[in-house]
Structures are given as structure tokens and as C-alpha cells.
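Below is one structure. I have some questions about it.
The other protein chains are all here in position, but one chain of the complex has been omitted.
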Amino acid sequence: MPFIPHTDSDIESMLATIGATSVDALFDEIPQSLRVAGLEGIPLGLSEMEIGRLMSERARVDGRPLSFLGAGAYEHHIPSAVWAITTRGEYYSAYTPYQAEASQGTLQMIYEYQTMISSLTGMQVSNASLYDGGSAVAEAALMAVRAHRKSKSLRVIIPTTVNPNYRRVAESTAGNQGLRFETVPCERTAGVIDFAALQAFAGEDIAALVIQQPNFFGQLEDIDRLTDWAHEAGMLVIAVVNPTSLALLKPPGEWGERGVDICVGEGQPLGVPLSSGGPYFGFMTTRLEYVRSMPGRIVGRTVDLEGRTGYTLTLQAREQHIRRGKATSNICTNQGLLMTAATIYMSLLGPQGLAAVAETSLARTSELVSALSVLPGMRVAFEGPRFHEAVLVLDRPVAAVLTELERHGILGGVDLSVDYPELGQALLVCATETKTSADITRYASALGHALKAVRAA
Amino acid sequence: MPFIPHTDSDIESMLATIGATSVDALFDEIPQSLRVAGLEGIPLGLSEMEIGRLMSERARVDGRPLSFLGAGAYEHHIPSAVWAITTRGEYYSAYTPYQAEASQGTLQMIYEYQTMISSLTGMQVSNASLYDGGSAVAEAALMAVRAHRKSKSLRVIIPTTVNPNYRRVAESTAGNQGLRFETVPCERTAGVIDFAALQAFAGEDIAALVIQQPNFFGQLEDIDRLTDWAHEAGMLVIAVVNPTSLALLKPPGEWGERGVDICVGEGQPLGVPLSSGGPYFGFMTTRLEYVRSMPGRIVGRTVDLEGRTGYTLTLQAREQHIRRGKATSNICTNQGLLMTAATIYMSLLGPQGLAAVAETSLARTSELVSALSVLPGMRVAFEGPRFHEAVLVLDRPVAAVLTELERHGILGGVDLSVDYPELGQALLVCATETKTSADITRYASALGHALKAVRAA
Amino acid sequence: MNQILEKTIFEYSRPGRVAAAQCPPAADAALVASAKATIPQALQRRDAPLLPQASELDVVRHFTRLSQLNFSIDTNFYPLGSCTMKYNPKACNQYAMLPEFLGRHPLAPASQGQGFLSCMYELQEMLKEVTGMKAVSLNPMAGAHGEFAGVAMIRAYHRSRGDLARNEIIVPEAAHGTNPATATMCGCIVKEIPVDAEGDVDLDALAKVLGPNTAGIMLTNPSTLGVFERKIEQVAKMVHEAGGLLYYDGANLNAILGKVRPGDMGFDVIHMNLHKTFSTPHGGGGPGAGAVGVSARLEPFLPVPVVSREGDHYRWLSEADRPLSIGRLSAFMGNAGVLLRAYVYMRMLGREGMSRVGEFATLNANYLLARLQAAGFDLAYPTRRASHEFIITLKRQAKELNVTAMDVAKRLLDYGFHAPTTYFPLLVPECLLIEPTETESKETLDAFVEAMVAILAEAETDAEKVKGAPYTMPVRRLDDVRAAKQLDLTWKPVDSAA
Partner (left out) sequence: MNQILEKTIFEYSRPGRVAAAQCPPAADAALVASAKATIPQALQRRDAPLLPQASELDVVRHFTRLSQLNFSIDTNFYPLGSCTMKYNPKACNQYAMLPEFLGRHPLAPASQGQGFLSCMYELQEMLKEVTGMKAVSLNPMAGAHGEFAGVAMIRAYHRSRGDLARNEIIVPEAAHGTNPATATMCGCIVKEIPVDAEGDVDLDALAKVLGPNTAGIMLTNPSTLGVFERKIEQVAKMVHEAGGLLYYDGANLNAILGKVRPGDMGFDVIHMNLHKTFSTPHGGGGPGAGAVGVSARLEPFLPVPVVSREGDHYRWLSEADRPLSIGRLSAFMGNAGVLLRAYVYMRMLGREGMSRVGEFATLNANYLLARLQAAGFDLAYPTRRASHEFIITLKRQAKELNVTAMDVAKRLLDYGFHAPTTYFPLLVPECLLIEPTETESKETLDAFVEAMVAILAEAETDAEKVKGAPYTMPVRRLDDVRAAKQLDLTWKPVDSAA
């Protein structure tokens, strides 16, 4: 019996101790009518050897194409040490550190994580992770509405330069509590928030403005102006940021005169594998004054009976297991192991390493954009500064070109023509530090062929 | 500087403490004439990201063909737990457990290993590993000569049914101390030691007889008769065994009337990956009376100051670090980590699991032999019982057929025509529990094609 | 456990130190400079973030040593009620972490992911089968997230029928905190109802709260009291007749796997904690996966994406295919890597292994119950069978010996056992909710009983000893009040002496 240690004599003596005649008798409180006959739809069990072979074969089917995809999930180098340590049984198979004395490893690690991510974002306090970047945006909107001292508004502005999937998650999550998301279009030259359109909201009672930096197109927003404008208009400001970019870019805590109020983002770039979309982790930092409105677990440093330093979960009165229906969120299990990986990643990279990753990604993307945009029928959609993504516009169907590239073993980017039809046949490309000049050349040459194979529209 | 933590200010203050003006000054005792100019032949350093990519690409070049190779290294299922635990830093990066109090993990594990391998081979005591199966045979020969109380002979009989590479290693190792290896041919019907030829040595002063079971061809020797004969002739008996087979086959400790004197073998089948040939580990067990002649480390159980059970290296007076030129061997570093893997493997498989592996391998090989030998131009070389390997004889060049099979992604076996020209175009095939009926069918069908493609000689 | 306390990683930091092998190879300096020059100064960072400047060895050593300060399934028995801390097979991790799976981008086309998608599809199918539901979505990233999806679907269902008033969610008082919290997250009003003396739902109280505003009820069965809700069919009937739907909190699915199916009990929607029943790791707090299953009438509302098979081809269904969907709950598709682990686990168990889970989880719980009861511990529901878990109450000991459930829990740590769940459910005073799971051996259970007996004896002869526990952990009992009052949530450079 896989994973069940009982021998026949164990079963016999245990039943005797219980005073039951059979294992089945232990289910005697369950109405007979409800009992399951069998699970014919489930295949018979496989040995580890068989499943190992099956999974290896399926993995081989998927292959390892050269990818220039980004759009919220980024391929970065992950030091071997990160997962070698993260998958140690003591992290991997531990429970939430409710028993602090038996969980100092996890707790201290979270404390160290909170320190790093707070500093990276320029904020004062952090929680111990949320599900992912999308759900973090939703939680931030809910939190802003809850934390806003002067407004009871349920309206939050979330411009189209924010990742469309984040907007969807925010809508499907926070919409249930009556939050209303207002949209602002993007301005077409630099691909950033249309400030004029935003200003139309001046004077209205709105809880918060969400600003993504770099935005979904990879372009850099004028964060100081936006932040100050929103604060003056009485809104809180929620920043959505790529943590890698913060090695180079101004941290949300310093945006505008006062810095943002809540900062969230997708933690995946910090040592978490792409893995078809998860598990990743959402991060959230805020000002100290809002800490009691924050969802999720928080670790604090304290002392033990003998005065020694120790770590424990704190401010639990915000959480569902204490406050139940009045908690700041229903989140319980979070993405602890991914945060562990990120903490080790940030420790290995350090400020210098992370800056090098950011700079190299920036440089490679600029190299990529130059190499691709000179091809016939290709142009760069937006001018102005960007980080490690860019939108290119084609004179023929993006989808068909991407399919052609796939045949060369290349995933050429994300087709934006569905989410942003207003941009035409637009393609979002990304190059991180993992791409070499040779890779870029290979892409450009394959694209040359693909463009020939697909007729211009 | 990869893997060097020194900052500029560290270097400065350390030099100040030393009283040296530069790091280079620390080499002032080395004659200037000897100093190296540079290492131009070494490429510039790569980041972990770059080497990771390079290694992944090289691995992909090698691929993962379907393999029916054996001949001393066997593809078995390795439970994921084995290497997940073996590569834990506390095992992986620990030193030899000379400081027993800080090495109880490794020491207890070796004690458990000694218990398992002693029992598996039916012998009384074990060491903590030798380099590999080949070197274990060489050490066993040396030990037999050393341990033999009644003979000063340097002659050891090593029949041709012993793995030819083991014979080579024994020769190149023990030959230096003057050992002389006598050979005995194999009998051509059952592919076992030619007993008549062996009997020719009766009456001569010979230190030991080496018996491999299953032998190199996968055939089973008549071990009781051989052992008793050798003992009667005043020789010690050295068994060379496949540990997996011992789940089914009579352990050397029970061969003949008295059991063998020394038992060695290749530990690779016990949870060690094929890995192009190493690292594997050699095992060696013996009678208690010979323990002081045994090479390699040995762990004993003892008590500490407070009477608690603990483990420590023992009988070190046999070893080079104590006895120097008079040690039982020069071995120092052994194959500890592989033995760790084997201990975990044996613990996970247990007697029942190991028996299932052995039985399934046996059955699959018989299936394979049936499937291949019916093909035109193929025949089974030997009758009589065998374990999980068999020799097939072809009517056309083995090498060419194997090359054809490679094109189908199949490694069809080991070409014996070089080592055993007397067998003709002989091929040694192996199927372990990792091979399914579908794999065997695939091989048979590819072989059908290959035989057609290669002309009969 | 490493008794030498470990300083923070920041105390290993020295200006200028760097784990150089981890830095990307220097790109052409001119290229970098010109790319950086495109970014206005005002958008650039001025001061480096407070990340450690440490060597690779220091980082490895620090986090390895830290790990040793933890209890975990791989090192300790963890009878945590409601949490299902069972063995996490190493194979699940190894095969979910094959390079091709790890490297696959979430937006890679389905054509570059048929291997992965086939696993997801089969996982959906298997989850349908074990729960008796008609359709499954794998998106939610934890149990609570699945609850959210479930309640949101219930709301969407009522709304789609124009039944707009239904915004009340009924939960038993013993419910897990995430149940009421989820109802609130979904903009619903929580109605708590009591349970009777034997732990079943109080039907009279239920009848009273049911009405035209009833959206649904959230239950787990067996309940968090560790007993099977015997009147479940009646509850289902009453709620359905009142126009409400039934939500099944799958946290306790382990108890009944292969024995009873929520779908057959009358539930309309269910979440499954794959990190409990299907043995994906808890990871010190996550990640989990909270797949949801629904009856046919809720299928259109399932969160997207969902994998469909068309002939031999697998693809994601999205908003376009499911216009009534409650939408997207994750930026991509949820915790794919966790789902792969659950898939491997389910395939290894297979049909026959699946029912054994419920059987042996129940056997272990009832055995532990019998032994603890014989040893003098009081059961919260002495007349009931344990399901996969059960509750003992230390009310008597608290009163007579002044030793609380918390004290016993802390003392257990000294015996090498993680504490059971304490003070949950809240309605049982001084309770320990004990769930051994099916993967623990009789010997481990016996050793736990011995420890409990020893602690009881200590409580009787030397209560202070128990109250002062733990003694052998890296720290003694921690000052939680101080932690909450003197908030210290991030390390500051001046601390370095601390």
C-alpha cells in the first residue's frame, strides 16, 4: 500500500484496541446510502518508476523552446542553491509556523524576507506573501478601500496600462464586495497612462489609483506626477511593480512627494521558476500606519522567557483564524515556499547582483528591439523609456508569425491583438539576462523567415 | 570573485594584521623562477547561468536512448527519496567522520549499511566501501593473500567468467605486489567455469579462487561445488556478486559447506545512477576472523562518557593514517556518499522490494531473450540458469547491428566479440525491471530491421 | 536542532561582498550604458536596497542552519488536526521539477505544452471522480481561495437567475475561520448556527436562518469537530428547498476519500485542499492548491482557465468559451507546479490507493482516540466515532492542575512531536484537535501516546515543568504580546549588535 505503513498485524491489533471488527466498521456513522461503490474513473496505481517514466516522457513532449515571452512572468537565471535549499524537507514539509518555538527557521526567514522586500520597494512593512501578483492587486484594492481614512468610496482607478490579467483578477475578486474599477486609456505615443484622461477624475471621490511600473507594455510611467496627482485628489496610491526592476528604478516608497501607500507585485522574477504559471507569490508592502489593514501573515521579532531573540507570527487579530468574518482577508495558506526561494535568491544576488540582472535585461531588450524593429513590416509601438519589454507592431497577423516562429523552436512573444485590438497587430517581446546576443540574432533571423512566410495583411 | 568572499577592505585589514604589503608578498618563499605567468589555456570564467546552459545543451546532445546494456552497470529504478536525502548538505559536504561526536549521522548510517550488506551477502562483517567493483576484486585478492594462514602463495585463480574489466583492474593493481592471476576458461554449453580445467590446479599452492555469480555472461555458476572444491584444495574463496541478485540467489556466506571467505562486488545497482561509470562503490564483506586483514574504514558501535550509544571509526590500526607503509591498503577517501545512497535505497526497497526487483529483472530478461532469439540469425549462446543478462550469438557482425539499432534510439547490448572472440559474434544483453514488454517488443522489432540492414557474415 | 542560534543574514553582509557566480555575464558596457541612459534620472533608484551582501557559502550555510531550527514532516510527527500533515512523497517533487516543466512559460502556446496540459486534464478528471462532481477548475491557489471561488459561483448562480436577494451564507459555529472570512470577501452576510451536543448541525437553528436571503451553507463533512455530520442528507434537503446551495469545504476530504463523495451527499460546489488530501507540501505556509468542483448547474460559472480535450489535443478554455465564468482568480492558471505534484501523487495511489487513504486515516485516528481515552484523556465527543481526526479537551486538567492545552502542546515539542491543533474549534474549551493521517505507523502513534501519558504525569506532579515548556527548542516560550506591541517587523542596520 503506497505511503501506508500498516501491516496486517498492525491492523488487527489496532482494531482490537478500538474494539471494531473491521476497518469498514469505522465508517458506521455514514449512511449506507451514501457509500461509494468504486472509483472506476481513476486508473490503477502506478509505481514510482512508472510515473517517473511517464512524467519524463511528457516533459520531453513539451521541450525547451527559446522564449521571448514576458507579460508578467520572466525567465531569469535561478542559482542552483535556491532550490537545493528550498526543497530541504525542513522547509518543504513544514506547516505554517503557528508553533513558533518549533518553527524558528521559517519565522526568521520570513522576517528577513520582510526586511528585504520592504527595502526593495522602499516601504516600511511587508506581509509574508499573497497568492500571486494578480491576487495581490485585488487585495491591495480591497485594502485601500478599507484603509482610506477620509473616503468611503468603493471606486478604484486601474488604467489599461496595468496587466490585463491583474485587472481581471481584481474585478472578479474585489467586484464581489462592490468595488468598482474605473479605467483610463493609454496614451499612444509613449504607451503610458493618458494623463489628460486621468485628470477627468479630479474632484471625484475615489479610493485609490493603481499604477504599474514598468507598465504592462514595459514602458515607464511618470510615477512622480501620477502619485502626487492622486494624493492631491485624495486617493491612495497602489504601486504594482516588478521586483527586479527596482534594482534600477525608483522604489514606490519614494514616488512623488510622499511615496505610495501600498505596493504589490508578482514575486516570480525573484528565483521562482516559470512552471506554466505557478506557484508564484504576490508581495505586498505598505506604510506602518496601514499595517493593521494589511492581509496575510506577518512575522515580528520578540524575545523568549529567557530574553533571547526569537520570531513569531504577530498582529494575528487581522487574520481569519482569529477575526473570522471580520478579518482583513480570507487568506490562510499563502505561498511560503516561494517566498523562501525569493529570500535565498535575494541573498545570493544582493544589491549588486540584482542590479546587474536588471541592467543586463534592459540592455538585452534594447538589443532585441533594435534587431527586430529593423525588419521589414516591423515597428516599435511606443517611444520613451522602458525596462525589459517592448511592444512591436507588425503589418501582418501576429498569430501567424508566432506560429511560424514556433517551427524554428522560438516563442516570439505575446500576441496583444486580442487584449489591445486598438494597437493593431501588436506583439509584446521580452529579453532578460538569460538571452545572449546569439539568441537575439537567432530570433531576428527566424523572424525574417517567418515574416516572409506570412503575407502582410 | 566567485566563491571568494573577500572585500577590498577585508584584504587590506588582513594584510595589515599579517604585516604583508600585498597578497603576492605571501608567496615570497617560492623561488621567483618557478612562478607561473598565466594560465592561457584555461578559458575565462563563466557565470553559473552560462555553465548551466552549456551543461544542459551538452546533456541534450547525449540524449536518453532505450538501453539494454549491462555488463557490470545496471539501470534500475532509483526512488526519488534516495538522492533527495543523499544530497542534503549534511551528508554531501561533510568530511570523513574522524570527529565522531560531530559525525554521528554518517557513522550510524555506515553502521546500518554494514549490517545490511553483511546480511545480504551472508557474511559477518563489512567495511564502509571501496572504490568500485573492479578495485574491490583487486583488494580482495590482496587481502586473501594476506589473510591466508596456511599459504604464502601469491597465486589467485580468476576464471574468464569474471568480468574482464575486473580481471584487468585486479591485474594492474595487485600485479604490482607480485600477485599472479591464473585463468580458467569457460565451459561452452552453460557458459560457466570449466570445472575440469579448474581441477587441473588441484594440489597446487594457490591462495584463492574468485567466483563471480551471476557470472559475466549472466549465467549461474555451481557455487556450492566450486566453493567446496576450492576449500578442499586449501584456497580461500572470493565471491564477486551482484547485490540485487542476492535477493534471490544464495548468499556467498552459504556457498558450499563453509561459505566463502571474502565477498565483494559492485554496489551500483543499489540506488546509484549509471552516470557514465561512476561514482559507484565497491562493497566487501568477510568473516569476523579476517576483519583485521580487511582494507577500508569500519564503524563500530560503542558508548560515550555517559553510557549512551554512539558510533565511531574502529580498527583504525589497519589503515594508512595509522599504520602507513604497513596498512592493509592505501585507501583513504572511499565512496561514502554512494554507500549513503545504497543504504537509503536498501531501506526503501526492503527485502520484499529488492526481491521484486530481482524477480522482475529475471523475468524481463527471459522475455527479452525469447523475443530476440527467435529472430533469424540469432541464437542463445548458453543454456542453463541465468539472472538478468544473456549472451546471444549473431550470424553477422555485432558492431554493425548495434550501430543500426542506435539509429532507432536503442542501445542493444555489449559487443563481446573483442573480449571473447572465441564466442564469435556475441552480444551481451540485459533487461532490468525498468524495461516493459513494450520496450522489449520495440527492441525486437528494431533488431528485425537492423538484421536486415546488416548482411550476414 | 541546531542549538546555536543563527544571526540574521544581514549580519553576514559586508559592503562590496558579492556571490559573483550569480551575476550575469557582463553585457557590452556601452550597450548597458546607452540603455540606462534612456531612463530619466527621476525614474531611477538612488540608494541600493538593503539586500545582503554575502558570499554564496554564507548564504547556503545560513539558510541550511535556519532550516534545522524547524520541525517538519520529514523530521517529526505532526498530528495537526484539520491540516492533514501527511508524508509528501519525494517523487512528486522530483517529477514536477523536471527542467521542461519548470521552464515552461505560462503563456507558451498549448502546442508547446501538450505534456503538461494532459496532466492537468487528467487531474481534473480524477478530481471529478473522487468528489462526485461534474466539473473541476484547478485555478484557486489555496483552500480559502477555492472557498472564494465557490461562494462567488453560488452568488453568480443566484444572480444569473435574477435571484438578487440571496446574500446570506450560513456557517456552523465550529467552521474554520476561512469560511466566514470568505463569505465576507464575497460581499455576503455570515449567519452562524450552533451544533448540538453530539456535534451535528442543529436543524432547528438551521431552519430558522434559512429563507429567501439564503445564498447557501458552507460545511465540511466530517466537520471540524472530527465527526461525520450524520444528518447531511436532511441538511441538503432543507437548504435546497430553501433555494440555497451547499458548499463543501474540502479540508477534511482525507477522511472520506474513496468512501463517500461530496457530490453524492448533495453538495453543489466543493473545494479541495490538494496540499492536504493530495499530499502536496505545506512549504512552511504554502503554496497550496484549492481546486474547485461543481455540480452541472454551476459548471458555466467555474473560474477560467479550464483544460479541455478536443480529440487528441488539449487546450485552455478561457472567458470566450465560458462567458458566465466568475472570471480569473490568478494571473495565469494557478499553482501549476503544485497541481503537477498532486497529479503524480494521485497516479501513484490510483483507484485502490485512493480509498485506502480514507480507511487508514480513520483507523489511525480511532486507534489514537482509543488509546488516549484509555490513558485518561477526555474526549470532546465521547459517544462518537472519530473520523480522520478527533478532539480531546483538557478542561479538567486546566481547572485541576492549571495546565492548559497550550502548555501540553508546548511540552510535546520537547518530546519531539509537533503539537496538535490547539484552541480550534473555539467552541470546545482547552481543546487539542488531533489528526494523525494514514501515513504514520502504529509505532509512531504509540510513541505519541507515551509522550502524552508522560506529560499528564508531569502535569500531576510538577505542573510548573509543563507550564515552562518547551526547554529543548532553539528558544523558550516567546513573548507574543511584546511582538504585537513593540512591532519589530524588519531588521535595521543598527540592530547588528542584537
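Some observations on this one:
Note that the chains take the letters A, B and C in the order they are written out, and that residue 1 is the start of every chain.
Just so it is clear, a residue touches a chain if its C-beta (ideal position, glycine included) is under 8 Å from a C-beta of that chain, and two chains touch if they have at least 3 such contacts.
Given the structure is predicted, the values throughout are model-derived calculations rather than measurements.
In the complete complex, the residue from B:Leu198, B:Leu392 or B:Val414 that touches the missing chain is B:Val414.
Across the entire complex, the residue among B:Met109, B:Ala144, B:Leu198 or B:Cys263 in touch with the chain not shown is B:Met109. Not every partner is drawn; the one left out touches subunit A at residues 1-10, 46-50, 56, 79-81, 84, 89-90. One chain is missing from the display, and on subunit C it is touched by residues 1-4, 12, 14, 17, 21, 55-58, 60-61, 64-65, 68, 73-76, 87, 89-91, 98-99, 348, 416, 439-441, 443, 472.
In the analysis below, only the chains that are shown with their structure count from here on.
When chain pairs are compared by contacting C-beta pairs, A-C ranks highest. The distance from the centre of subunit A to the centre of subunit C, with each centre set as the mean of the Cα atoms, comes to 20 Å. Each of residues 47-48, 52, 56, 64, 77, 79, 87-88, 433 in subunit A touches at least two other chains. Within subunit C, residues 17, 19, 21-25, 54, 56, 60, 64, 89, 91, 93-95, 99 each touch two or more of the remaining chains.
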